[in-house]
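Entry: chain A
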Amino acid sequence: MSKSKPVLNSSLGKKLIMSLTGLFLCTFLVVHLIGNLQLFKDDAGYAFNNYAYLMTHFAPIKVVSYLLYASVIVHAIYAIILTSNNKAARPIGYAASAGGANSKWNSRNMGILGTVLLVFIATHMANFWWKYHNDQVPYIEYRTDLSTGVTTSTEIQAGDFHDFTKVTENGVEILKARDLYKQVDYAFDNVFLVAFYVIAMAALAFHLIHGFRSAFQTVGFDHKKYVPIIQFLGVWIFGVLIPVGFALMPLYFFFCK
Partner candidate 1 sequence: MSAHMNLTLKVWRQKNDKTKGQFVTIEAKGIADDMSFLEMLDIVNDDLTRKGEDPIYFDHDCREGICGMCSLVINGRPHGPKQGTTTCQLHMRSFHDGQTIVIEPWRAAAFPVLKDLAVDRTAFDRIQQAGGYVNVNTGGVPDANTIAIPKRIADEAFESATCIGCGACVAACKNASAMLFVSAKVSQFALLPQGQTERYERAQAMVDQMDEEGFGNCTNTGACEAECPVGIKLTNIARLNREYLTAKVFREEDIHG
Partner candidate 2 sequence: MLDSKVPAGPLADKWSNHKFNLKLVNPANKRKFTVIVVGTGLAGASAAASLAELGYNVKAFAYQDSPRRAHSIAAQGGINAAKNYQNDGDSVYRLFYDTIKGGDYRAREANVYRLAEVSVNIIDQCVAQGVPFAREYGGLLDNRSFGGAQVSRTFYARGQTGQQLLLGAYSALNRQIKQGKVEVFNRHEMLDLVKIDGHAKGIITRNLITGEIESHAAHAVLLCTGGYGNVYFLSTNAMGCSVTAAWRAHKRGAFFANPCYTQIHPTCIPVTGDHQSKLTLMSESLRNDGRVWVPKTQEIAKKLQKGEIKASDVKEDDRDYFLERKYPSFGNLVPRDVASRNAKEAVDDGRGVGKTGVAVYLDFAEAIGRLGEDSVRAKYGNLFDMYYQITDENPYKQPMRIYPAVHYTMGGIWVDYNLMTTVPGLYALGEANFSDHGANRLGASALMQGLSDGYFVIPFTVGDYLAKLGSFAPVDANHPAFEEARKDVVEKTNQLLALKGTQTVDDIHKKLGHIMWEYCGMARTAEGLTKAIGLIQDLKKEFWSDVKVLGENDELNASLEKAGRVADFIELGELMVTDALQRAESCGGHFRLESQTEEGEAKRNDEEYTYVSAWEYKGDNQAEVLHKEELIFENVKLTQRSYK
């Protein structure tokens, strides 16, 4: 009698990691999209900047966000391990290949799509996350007249900004914040970046159309009634709605702002 190999040393265990991290990242996408919808609000970024502060300073969310970063890294590392195993499993390839006859292009190219997404995530983090955390974004001050509800905003200099503050003086709410909204606006002036974002979101769409459904298959979820629902969610929510939603943001700023 002997013990079977530890689960994470097995091919199925590694796939489980891919599946769970992938699904976790999918849930993040939903939250991220809903939050970022505030970009479309024509309020000079008031709501969005508030939201950005909350997301970076509320302890439970911070914990989740570190889990998230870990997931991206683990997902990528395991993808590399699995891919190199897979390459080793077929040292000599076929001279004639007809993959299109028996499977979808995206399912065979998750690695390429994933690489695009990884570059995208790095770019995206550098543009926003890094700059936001390292004081490289503009600052803004909002004054809201609480009696009328009218908000005005002015850009302020680094010297005038010490921390995210919200005070009420004489019926006027004064909010000083890092202006991530403005940073978004700046960034999406760059046509190349916009194009890259749109391409990346297309990659995301194809990655998730296969990945979402595949993650359930990998954890062994298989049910006559529910699999079609998962398939539907994978295609229409994660393959269409979310990537399109995200892609609209750079396009909106490029064309409408």
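The definition used in the following text is that contacts are C-beta pairs under 8 Å (C-beta built on N, C-alpha and C of every residue); 3 or more make two chains touch, one makes a residue touch a chain; residues count from 1.
The candidate set was assembled so that all candidates are chains of the complex that A comes from, given by their letters.
Quantities reported herein were computed from a predicted structural model and do not represent experimental measurements.
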Single touching candidate for chain A, where 1 or 2 all sit in one complex: 1
Contact residues on chain A for candidate 1 in the complex? 1-5, 7, 10-16, 82, 85-86, 88-99, 101-104, 107-108, 110, 210, 213-214, 217-222
